[in-house]
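All protein chains of the complex are present and in place, except for one that has been dropped.
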Amino acid sequence: MSALLDFERAAQLAAATLRHARRLGVRPLAAAVLDAAGHPLALLRDEQASFLRPQIATGKARGCLGMGFGGRELARRAQAMPAFFDAINSLTGGEVIPVPGGILLRDAEGRLLGAIGVSGDTSDNDERCALLAIEEIGLHADTGDAQG
Amino acid sequence: MSALLDFERAAQLAAATLRHARRLGVRPLAAAVLDAAGHPLALLRDEQASFLRPQIATGKARGCLGMGFGGRELARRAQAMPAFFDAINSLTGGEVIPVPGGILLRDAEGRLLGAIGVSGDTSDNDERCALLAIEEIGLHADTGDAQG
Amino acid sequence: MSALLDFERAAQLAAATLRHARRLGVRPLAAAVLDAAGHPLALLRDEQASFLRPQIATGKARGCLGMGFGGRELARRAQAMPAFFDAINSLTGGEVIPVPGGILLRDAEGRLLGAIGVSGDTSDNDERCALLAIEEIGLHADTGDAQG
Partner (left out) sequence: MSALLDFERAAQLAAATLRHARRLGVRPLAAAVLDAAGHPLALLRDEQASFLRPQIATGKARGCLGMGFGGRELARRAQAMPAFFDAINSLTGGEVIPVPGGILLRDAEGRLLGAIGVSGDTSDNDERCALLAIEEIGLHADTGDAQG
């Protein structure tokens, strides 16, 4: 059963992600933190980020939770099964964005707490800022990386 | 004319599919059983399955009934005619998910009773759990397998 | 925090609702049982029920969970604030069906487990069948009735 992530911690996580982007000089980001059921806890958009970023960030996090994998595993599967992922996205209105930058959040025992999705720069930079923030906040990241 | 599958038997079929998944140790599943007209009789989601699974399971069963073939035949056709399947999915809002795990249900005389769709693990494991449940319940499976 | 309702119990609850309708001679029903986050656990449609019933049953349960009230309280509020409910339904694609027959499910300590929505006969008969099934299964019903 899922443990609980509260809105204060979710807001800290999203804000830390946007601040890391500014510090590192990558493009302005949006970050969405969802609970384990896919409902929003915190969504922040850097006021300089373009306006589709919040929706894409939310989609990255929703897709990870909806399918049960981090974004890197979704990306691998989408490459292996393009027709399946095309059909899922027609079916769900684009709920599954299969790229890095969607990360499952777990506690120390591995229980699912929710997910974060980030959008604004390259997928690798999006993910990098989220990973720094997740470590800072003391959660565990599941990116879907086979080595991770 | 189609013969009739009642809700009690449809519920047994969906429940048996989810129980086989647990017994075999595959990932938690959702299973959707539709009547021959494509309308739901029973949809069950293992409470541990991720939340897009019911929609995908329903889509697998809808696609089989909507096109008149089991999922394996849909998969072959989607590979041969990707533009056709892309267009169908834009047209229908993703009603056709062309992978194994969608199975037409027939009676002993081959008459169409409905379909089951399963999602949660690999397509092969999804289909395997459904086939065990279909046999248990005494129905006949049409997976679209050329040899089947 | 929400406690857990498993798919076996959810399926029993939905099946018991449909059986009470048959026993009482009311019109054939559909019943949807959702977890506390609004995701489906069990959806059953009497094979004699008309085909929009599953969607309406799901909408009744979703609306209760999405707004945090049983269907009778939603009905009172919709009567007092029609413009608000019209707007919500345009916004959410009809997620809030403000009539009896949507019931929050609680455990003995009052914790939210999920909701059931029922459709097929009058709202009062829909609710009556669900209440009999909830009692049979040993859960606690929150209909939003001010006296309840």
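So that you can tell them apart, the chains are marked A, B and C in the order they are listed, and the count of residues begins at 1 in each.
In the analysis below, a contact is a pair of C-beta atoms (placed from the backbone, for glycine too) under 8 Å apart; a residue touches a chain by one contact, two chains touch by 3 or more.
Note that the structure is predicted; figures quoted are calculated from it, not measured.
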Among the chains present in the display, which ones are touched by the chain that isn't there?
A, C
Of C:L65, C:A78, C:I97 or C:L131, which residue touches the hidden chain?
C:L65
Who touches the missing chain here, C:I88, C:L105 or C:A141?
C:I88
Would you write out the residues of subunit A that touch the absent chain, in ascending order?
4-8, 10-11, 14-15, 18, 30, 35, 37, 39-47, 51, 54
For the chain that got dropped from the picture, name the residues of subunit C it touches.
37-38, 65-68, 81-84, 86-92, 95-96
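As a convention for this text, only the chains that are shown with their structure count from here on.
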Taking the mean of the CA coordinates per chain, how far is subunit A from subunit B in Å?
30
Junction residues of subunit B, two or more chains touched
51
